[in-house]
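For this view, one protein chain was removed and the others were kept in their places.
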Amino acid sequence: MDNLIKKILAFRDARNWSQYHKPKDLAISVALEAGELLENFQWRTNEEAVTEKFDNIKDELADVFIYLFLLSDRLGIDVKAAIEDKLVQNELKYPLRKAYGSRKKYDEL
Amino acid sequence: MDNLIKKILAFRDARNWSQYHKPKDLAISVALEAGELLENFQWRTNEEAVTEKFDNIKDELADVFIYLFLLSDRLGIDVKAAIEDKLVQNELKYPLRKAYGSRKKYDEL
Amino acid sequence: MDNLIKKILAFRDARNWSQYHKPKDLAISVALEAGELLENFQWRTNEEAVTEKFDNIKDELADVFIYLFLLSDRLGIDVKAAIEDKLVQNELKYPLRKAYGSRKKYDEL
Partner (left out) sequence: MDNLIKKILAFRDARNWSQYHKPKDLAISVALEAGELLENFQWRTNEEAVTEKFDNIKDELADVFIYLFLLSDRLGIDVKAAIEDKLVQNELKYPLRKAYGSRKKYDEL
C-alpha cells in the first residue's frame, strides 16, 4: 500500500496541486467521486450495472480510493491503522451474537 | 493491503452479511459514508473541522475505505491494479504541461 | 410556494442562522440531506423501503427541499423561474422523438 500511496502523491506533486488540496475540498471530492461511482447503478439492476458499466465502475472506484488516500495524507492519517481501529470499534457496535445475519443498524439491534 | 482486506472480509463473513452485499447497495453505502465524512466539514472552516472533528473524520474515512474494499471484493476488482490503471489514464487527461498548477478539470484545460 | 418559502426563512431568521448560511455550506447540506434520504433505501428493495421507512423518507425529503429553498434564497434565485428554464433546456436535451421510452442519458441518445 505504501508504494501505491507514493505513486498517488507523486502524481499530485508533479502537477503542483498540493496547494489546492484543502481537507474540506478533498472531502467534497470523495463525496463527488462516490456519486460518480453510484451513477453507474442509476436506473439499472445489479446485473445490468455490472454487465454494462463494469469498466466505468472500476475507474470511478479507483477515483474514490485516490481521493481518500490524498485526504488521509493531507491529515496525516495512517490508513491501515485507521481501518484496523475502526474494525475494532465495529466489533463492539455489531457483536456477533446480535448482528449475525441481520441487516439492521447498530442502534436498532 | 492484502492482509487488511482479509480482515475486512472476515468481519463481514463472521456476521453472514455477504448475502446483503449487492453491488448497488454497496455503492450506495460508499456514497452515504462519504457524506458522513463530509458532514464533519459542514459549517466549519478547514481549521475548525480538523481541530474539532479529527477523530470522527478518521473514523468516517475508514468507513469509506471499508465499503470500497467490500465493493471491490464483490466485483472481483483488484484494487491496486485499478488504481494504477486509473493513474495512467489520469496522466493522459492531465498532462504535466497543461495541468501544472491548474485547478481546472481536464475538459477545461 | 411564496408562503412556504417565507415560513422557512422565518425559521432561519428567528434563530439568527443566516450568518452561517454560506452558499458552499448550504450546497454541502443539500448533498448530506440527500444522503439521509437515500439511506432509507440502503439494503432495501423499493417495496421494503416504502413500507418500512415511509415517514422517515417524507421527513428527509422535506429537509432536502428546505435546504434547497435556503440556498436559492441566499443566491437570489427564483425557484419557479429556474425550474421552468431547466425544463426548457431539458426539452432540447431530450427531444420526444429520441427520448421516448428510453432511459439513456442525453449524450448517449
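Labels for the chains are A, B and C, by order of writing; each one numbers its residues from 1.
Just so it is clear, a contact is a pair of C-beta atoms (placed from the backbone, for glycine too) under 8 Å apart; a residue touches a chain by one contact, two chains touch by 3 or more.
If you're wondering where the values come from, they're calculated on a predicted model, not measured in any experiment.
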Positions on chain C contacted by the hidden chain, ascending
1, 4, 7-8, 11, 14-17, 19-20, 22-24, 27-28, 30-31, 33-35, 37-38, 40-41, 44-46, 49-50, 54, 57-59, 61-66, 68, 71-72, 75, 77, 79-80, 82-87, 89-91, 94, 96, 99-103
Residues on chain B that touch the omitted chain in the whole complex?
28, 31, 43, 103
Which parts of chain A face the unshown chain closely enough to count as touching?
20, 25, 28-29, 31-32, 35-36, 38-39, 41-43
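The definition used in the following text is that only the chains that are shown with their structure count from here on.
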Whole-angstrom distance, CA centroid of chain A to CA centroid of chain B, is 1
What whole-Å value do you get for the distance between chain B and chain C if each is reduced to the mean of its CA atoms?
25
Residues touching two or more other chains, restricted to chain A: which are they?
28, 31, 103
